[in-house]
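Every protein chain except one is present and positioned as in the full complex.
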């Protein structure tokens, strides 16, 4: 039924290490599952916390070889670079402000990097990191995981093939509710660092989820931004970073868009939704029900394309694992980013090797643009929503 | 099960006439059904077209008494005012630019007015009309029909009772697709007048549907607007009025909102949707499935309240006609506006009579505000989306 | 957009009377709204209750002429038959056991009959009534109202045109929850007569809602029943009639089906649903969201056909009143039965007049089959679900 990702590879899996993701963290565990799903990666080293004690305790829990269970990422980068069986790649899953120094250390040690988003906590860091990546020649994969969903690949392919005609309107939103009250004051570690400018950067909801919405719109439509107008709020008293963002977009070529990101919208868990309308048709996709894509060609009945079902094309099929009607979810989409990373890293094992043309993942340039988006939102909002370029 | 609207009244029905709504028109037929549903009105006169011939042919088709089948509204206003069995009310269902002169004629003739939206094609006319209404002491009902849906009444009641806490965010949208291509050039009379500034006024999608979204947001939340920032487009070449509108809202007191109105979004028929979020919970309502209201109290499971079902209160019950699970639709919601109008008109039959406190309908003031909204959108958009007050 | 039902007719409306439907009743009010929606009927007489006092009080409330506000249907049939302006049609909306004597009285008086379902409380009565209808030559319309929904007409048309191929499987269900507890003991008049064999006949859920599901399956597919196997329960202690029915169907020609009817399924309001599958495709329709029809041609993407939208054909269009995206509901579907009745009655005004070929409504024969269905269910269930013919 589904050709899908080749599930296991004949060659050996990729040895990787992890920075961050120890006890009490959330996204590290997600990365580890994602890395395991297709059997392409094996975790052999870690510096799992900024606290050496917690790092070691976390690594022991995961069964890491004590020798490769490091107290700091600096130590890990050095030691692994020296080992003949050292890691080929590192996954960086720390709060935002640590992405840059950690990525720098591993790139300079000749190790490929898989990095959580947003890329960095400042645009300056982001640009420096992009330069480092280029200089290093290493693979750099940013885990804008929603780009791994099969029906997102499907939507992108349909737009590339012209099935929507010229794009006119993009509506993206990412509402959540978990910061409706002041969770950062009641012991949520997840909340605490996300609302702290020192760890997150200048964006709150814009950085945490707005970037996802923006990245997804860009990934699916291929449109480039001209400028944006943003009206940000921190509705919860005493919160320093935005928890609700209203953004109007003007794309080059005349298309228009809106983004709504919120962490204070009760009843929304991870309500990421993308709608795109062109001269010939529209598409609609909702993250919480990711196996469906509405396709609405103008003047014809609405069609519901299902992952793996009739009407789904090769771009979706190559990242699917199970037949239609058996839902794939968040972890599988995340795993697809890892699978694409694996293809890129395997290609890099060979001299002048390049991944196949259909291998697609978010790059450091996407990351720079994401941070630029956040900073532009903040800048615009401070100027009474003045139109601002990235 | 449902107490509901008292379906038939013991007293005699209200005699009414209609201006516009003849052959080839759409909304006139809707008004006539709406007027019939609860048995409160009887159509006895008409000036059904601006063309006297078409007016008379249309009236004959409806079985109007030839004597009361008029060639113009001026004639009708005069003649009916003189009759002992003359109309008590008139329904005005012409293109926008005729609302003002027609309403003026009937108000001055001492006849109550039920008028389609938007109120007028210019803000100047709107304000003059409001003054006339006040002076006349007559009932004036604007058919912002979506305010007649039971679950909209329910949402409003819940917000008034504080069940959402302090409102922070309002998301309203009204996408359609019928003007994706240039329907005005292919013989659609409905399209032709709506894109003609002389008949519609300065707003296209803003006036036709944006006002509905704005009015609904205001009706449900009770929030007052401080200012708006609008980015309007006419995506179809040669179209003079906007067919897509992106609007950011700032309400007095600090709440924020967004409105998206579009006539070029393929796959959307009448996609009016309202979402409101407060400190304690949220609500979500979709016009195409109007018998449902999502209520999402923060930290509790989501609840789907159905029209007439458990959890629905008196404000919804008084405008419901059938038990839960049997869907009511657009015509019933429209009929509720007529039912409220009937209550107001019956009250006005008595000296110093006033309708009961729970009788609610859109007024001429709502109409003035709607036209002000359209003009503010256009003004803001011309100034590069500058923040603009109504 | 939508051609639709011609909303008002040039000729005069049909004068009708009503039997039953007085104070405290539910379905009578529905009939009256349905009769008004298209302006084809005017209520001029009534015998609105089996209690003469309540009948007269109810008629006064509705503003009936005191002379035509009768204390019994017998009196009304006689008196109206004698009047030059007597009623042309009567609507019978009493409990089931009164359908037969009332219909008999009016047919014998030369008056057309619109009758609520099920046709009668016994099969013997049903057959006698069918004979009377034939002998009388009068129009007899049974209000299996769900057949009036546009998308049901659409489904029927698609099956007639062969778009589903040969039908193999029919799944129909009608779950409700209002009799989960013993509502008949707590003052619900609606519940009381429905669970009383003297007023309802031998079927409880089978008669009240199972017949709807069965009728709808028959109407849409055109399949004829060979035999059924039924397992009925009265789950609520002391209840005499079934409140839950499981039925397997064998159609002539080899298709199979299932019906589930229940009044004890919490969370279901009026959950009527029909699914039909053939060699070439399937359809799915849900009463609570009646403006949508899923069409699933085998091997193609699923299509959601909307009332009035692309892909909807003439059978749906002729019974639609408003454009797509503006939902029509239960009352409009019900009104379509009245509109079809009006067409049949208008045709009957002329000597040898016949309604147009596309006029479709449930007949007395459908009513006989419905009662036969109920009796066969009860008979089968008593014989341990033995296969039983109608």
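Read from first to last, the chains carry the letters A, B and C; within each, the first residue is number 1.
Criterion: a residue touches a chain if its C-beta (ideal position, glycine included) is under 8 Å from a C-beta of that chain, and two chains touch if they have at least 3 such contacts.
Please read all numbers here as calculations on a predicted model, not as lab measurements.
Although one chain is not drawn, the whole complex shows that of B:127, B:182, B:280 or B:302 it is B:302 that touches it.
Note that of A:120, A:206, A:306 or A:336, the residue touching the chain absent from this view is A:306.
For the chain left out of this panel, the touching residue among A:100, A:330 or A:373 is A:330.
Touching the omitted chain from chain B are residues 295, 299-306, 309-311.
Summarising the interface, chain C meets the missing chain with residues 168-169, 171, 173, 177, 180-181, 229, 231, 233, 235, 244, 246, 248, 250, 254, 256-258, 260, 262, 264-268, 275, 277-282, 284, 294, 296-298, 302, 384-385, 387. Taking the whole complex into account, chain A touches the unshown chain at residues 1, 7-12, 26, 29-30, 32-33, 36-39, 60-63, 176, 178, 190, 268-271, 287-291, 306, 309, 321-332.
One rule holds for everything that comes next: only the chains that are shown with their structure count from here on.
Compared with chain C, the chain whose C-alpha mean position is the greatest distance off is A.
The copies chain B and chain C differ by a rotation of 180 degrees on their C-alpha atoms, rounded to the nearest 5.
Centroids built from CA atoms put chain B at 44 Å from chain A. For the pair chain B and chain C, the distance between mean C-alpha positions equals 34 Å.
Contacts with at least two other chains are made by residues 306, 309 of chain C.
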